[in-house]
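Shown here: the complex without one of its protein chains, the others still in place.
Order as written gives the chain letters A and B; numbering starts at 1 within each chain.
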Amino acid sequence: MIAIPVEHCLLLSVMLFCLGLLGVLVRRNIIFVLMSMEIMLNAIGLAFVSGGARWGQADGQVMFLLVITLAAAEVAIGLALVLQLYQRYRTLDIETISKMKG
Amino acid sequence: MLEFLWLVPLLPLLGFLLLVLLPLTKRAAAIVGVGSVGAAALLTLLIVVELFGLSSDAQVFRQIYWTWMQAENFTAQFAFYLDPLAAVMMAIITGVGFLIHLYSVGYMDEDPGFARFFAYMNLFIAAMLVLVLGDNLVVLYLGWEGVGLCSYLLIGFWYDSHANGYAARKAFVVTRVGDALMALGMFLLFLHLDTLDIQQLMANANDQWQTGSSLPTIAAALLLGGALGKSAQIPLQTWLPDAMAGPTPISALIHAATMVTAGVYLIARTHELFLLAPDIMFLVALIGATTLFISGFTALVQTDIKRILAFSTISQLGYMFLALGVGAWSAAIFHLMTHAFFKALLFLAAGAVILCVHHEQDIFKMGGLRKRLPVSFWSFMIGGLALVAVPLTSGYYSKHEILFAAAGNENSGQLLWLLGVLGAVMTGLYTFRLIFTVFFGEENTRVHESTVGLVVKLPLVVLCLLSIVGGWFVLPLDHVFPASEEQAISGITSLVTDVAPFVGIFIAYLVFHQNKALADAVVAHTPGRLLQRFWFSGWGFDWLYQKILVNPFMLFVRINKNDIVDSFYRLAAWLMRLIHRLFGLTQTGRMQWYVGSIALGVVLIVGAGIFS
Partner (left out) sequence: MSLELFLFYLASAVAVFATLRTITCLNAAHALLYLISSLLSIAVIFYLIGAPFAATLEVIVYAGAIMVLFVFVIMMLNMGKQTVEQERSWLNPVIWIGPGIICTVLLAELVTLLVQKERLLETVIVTPKEVGISLFGPYLLAVELASMLLLAGLVGAYHLGRPLTQKQPGSIK
């Protein structure tokens, strides 16, 4: 039994999530966009773990593990794409790949 | 031979399939087209001989092939039913049909659609055979609709002319009115009698229905509607004159052997039902008498040789309906047969004439053809005499049987008889007007005779013979129809009936041969001219239908030209395209816009969750 208010944990996770979102929206460098997405995923993980801690259940941490897995796969693919992008266009500007418009 | 009955309709059908599927040469097409019908005719001859060789009680033969459709208590077998009535019809269809096919080989020789022509003709014969052999009303209806389809195809055979297509459509649509009524009649019969098998149907009707009660009256009236459409009786007769648009052998086939006789056959086949509805019987007689009278006058003022014959066909069909209406069933079928002979003869002879004068059909542009075209002339003469019912020709016997039966009918028989006799006078008048105008008088057309070969002459000669001797025998139909009691015919009635055609011929001789100015003088007066125009238009039926049916329909069509209902769907499609374009604008390809809109959506949804 540890006296840490769960809602403060959730508050922190919400703040981190919003900061990550802000980063995704603002940055044009694709590496920073990826980092911001990591921040968002991490915030989600924090929410899961604190929820699990509140109820004393292992499920929260299991979910965190799955989130980490997802983050790892996503980063691997994302960074490979970054390399491709840089090899083709010599830039990391996300605007350059806006050709897929309708 | 009876067990080969199935082969009779199948042979023309096979001929049709061969002609449609294989790219045959003209010679092969002629052999297949004529040969299949010829084989069917030969087989029919053997079957008919065998059938009539049986004792009169056993002259019924039924062959069931497969169950065509089945639903709960409704079963339609694909089955043929052969009795003397069907046998007579079969003989007429295949026999006359074969002669017309043979004639067509010569007539259609230079036509590019030679194989197609024979394919349609074969299908026509096959459909008609299915019609007369059908054991139940469903099979009969199959043949019925097949005949309708083939008539459409054949009337519009020269489809590159607009008028021909119009005539074909008209025939199809007008007969469709009758067909719809007939289908309703079939539904009604099945609903109340639980079967469509004709023999069973008649037996059930006799068991369950009272004579003159409302149900048989309605059912008979609906079937009569179908018969009127196919047999071109008032008020559905308007399609037949326009059906002359097709090649002449088709006119012969439609008017003599097949299509128009279907209505007469239908009523004869279901005569027990009509006997249960005396009111409808009288209506049939009245319609027949009116039709023969009206179309007689119409034929008198036509100038197109084929239209004259067309109206005379309607008139003769009127005689058959008159006979049916007064219960002289076998007289109706007898007249159907003799009419098939002499009308086929007349049409084929007319075709030969038309062919020799370079497809000129106006009788006033012909004249004096007697010496130049002896075969056609004598054919026309014999056919005309039979049509007019001069003694010793086939038409005399059949028509007189009808008129005597009408005279003896207790239900205003005198009126029907009078109309019939007046019609006979008119028949003599218009027939000999045609003959005098075309074959006598001075020559005024150039004739080339080379096209009339043996294949054209042979059918004419055979039909000449049949037109004369065809009436010398009594059709053995006594076991199919209830015997009509012998009526005592007064001597004066008999005399008037005999003399009537000669009166017509004599008037025609006076007006159209001896003193041609007389006819012109009559037309010169205003009442005469008006009457002439009124008759020429077929008593204004086309005009009337144009006004009350076609024009309102066309008005609807014009109003709905852009498809009002469709415009709603077009609006929907337009809206979809608009939305599509709007959403297309949002797809910028810029990832941050996407993320931003997702975030905005989340904000809105969560906000809605909070404030609701």
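Operating definition for what follows: a contact is a pair of C-beta atoms (placed from the backbone, for glycine too) under 8 Å apart; a residue touches a chain by one contact, two chains touch by 3 or more.
All figures in this text were calculated on a predicted structure; none of them were measured in a lab.
Contact residues of chain A toward the unshown chain are 1-12, 14-23, 25-29, 31-32, 34-36, 38-39, 42, 45-46, 49-50, 52-62, 64-66, 68-77, 79-84, 86-90, 92-93. Listed for chain B, the residues touching the missing chain in the whole complex are 596, 599-600, 602-603, 606-607, 610.
Here, only the chains that are shown with their structure count from here on.
Interface residues of chain A facing chain B in the complex, by the touch rule stated above, are 21, 24-25, 28, 33, 94-95, 97-102.
The touching residues of chain B, when paired with chain A in their complex, are 583-584, 587-592, 595-596, 599.
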